[in-house]
Structures are given as C-alpha cells and as structure tokens.
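Worksheet: the structure to be examined is printed underneath.
Shown here: the complex without one of its protein chains, the others still in place.
Entry: chain A
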Amino acid sequence: MTVILVSSDNQDFKVDKEVAERSILIKNMLEDVGESDSPIPLPNVTAAVLTKVIEYCEHHRNDPIQVPEETDDPRKRSNDIEEWDMKFMQVDQEMLFEIILAANYLDIKPLLDVGCKTVANIIKGKTPEEIRKAFNIVNDFTPEEEAQIKKENEWAEDR
C-alpha cells in the first residue's frame, strides 16, 4: 500500500506505507485517518529534505522498530555511525540541520540520532571558539560571563 506525502513546496511523494511509517508522526496520522487515500501534508518539510528523509527510511525499512526507552542510559550510547549512514550524512551544514529538524518533527528517532551524532562528531574536542567558527556563530557573551559559566560548571567535569 502506498501513501502520498506532500512537501511544504507542494511536491508529491509516493511512498510505501511501511516506509512512511518509520515516521511515528505519519504512522499516528495514518491510524487516525484510517483507510483514506488523501495525501498527507507536511508543511514543515521542503521537497529537498523530504527526498533525503525518504531515502533514509527506504534504506532502513527493515530495521527493528526502536522501543522508546525513556530512561535509555545516556552513558551507554555509542557514537558509531554505520557506513551507509555516514555517506548519507555527507551533506552541507544547512541540509544537515534541516534533516535533524525534519527527523524531530516527523518523529524518526534513529534519523534524529544519526544527525545529532554527526554534528557531535564534528564538534568533538573543540573549544568554544572553534565551535563558533564551525557554525558561524557570533559570541554574545562577555569574557566575564564566559568565565563565570566555566567556573559554575566545573563540577560536571568530574562526572
């Protein structure tokens, strides 16, 4: 069975139901709507991003569904990314952020994780200035404020 997804710029995407349901948002919508054939509008996702998201879901269509473990121990998370996902994520920064936003909106946790891991790997070990350079961010802290934040959170280094 196929469903039609409509991007914010009004492009139609015909997708297998099984693939579309990797998005929990879409899955829930389909359950609510029932047997209807009407296309599903996704006002927050452009065609370019939706193409990428569908590509991801197609490749991972047979992955076991992750049970949302609310208390998934953060300490046990690994930063490994499988090879296909790594290649998939080789996009410019803007697209990378858009994919993360789309994964969050569409509730596709594995894709959100891969996106976050990718960004995390980019900034790993960097100083604040290096991180700002990487993402073109303006520093709006005074040096005193920055020093205070550092001091106030020193305790966290121990843990």
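Quick notes on this one:
Here is the rule we go by: a residue touches a chain if its C-beta (ideal position, glycine included) is under 8 Å from a C-beta of that chain, and two chains touch if they have at least 3 such contacts; residues count from 1.
In this text, contacts and distances are computed from a predicted model.
Per the UniProt record, the absent chain's protein name among "Autophagy-related protein 101", "F-box domain-containing protein", "WD repeat domain 73" or "Integrator complex subunit 14" is "F-box domain-containing protein".
Residue A:Glu146 is the one among A:Asp12, A:Glu58, A:Glu82 or A:Glu146 that touches the chain missing from this view. From the options A:Leu5, A:Ala20, A:Val53 or A:Ile100, the residue with contact to the unseen chain in the full assembly is A:Ile100. Only one of A:Glu83, A:Glu144 or A:Glu157 touches the absent chain when the whole complex is considered: A:Glu157. Annotation for chain A: contacts to the undisplayed chain at residues 44, 70-71, 74-75, 77, 79, 97, 100-101, 104-105, 112-113, 116-117, 119-121, 123-128, 131-132, 137-141, 146, 149-150, 152-159.
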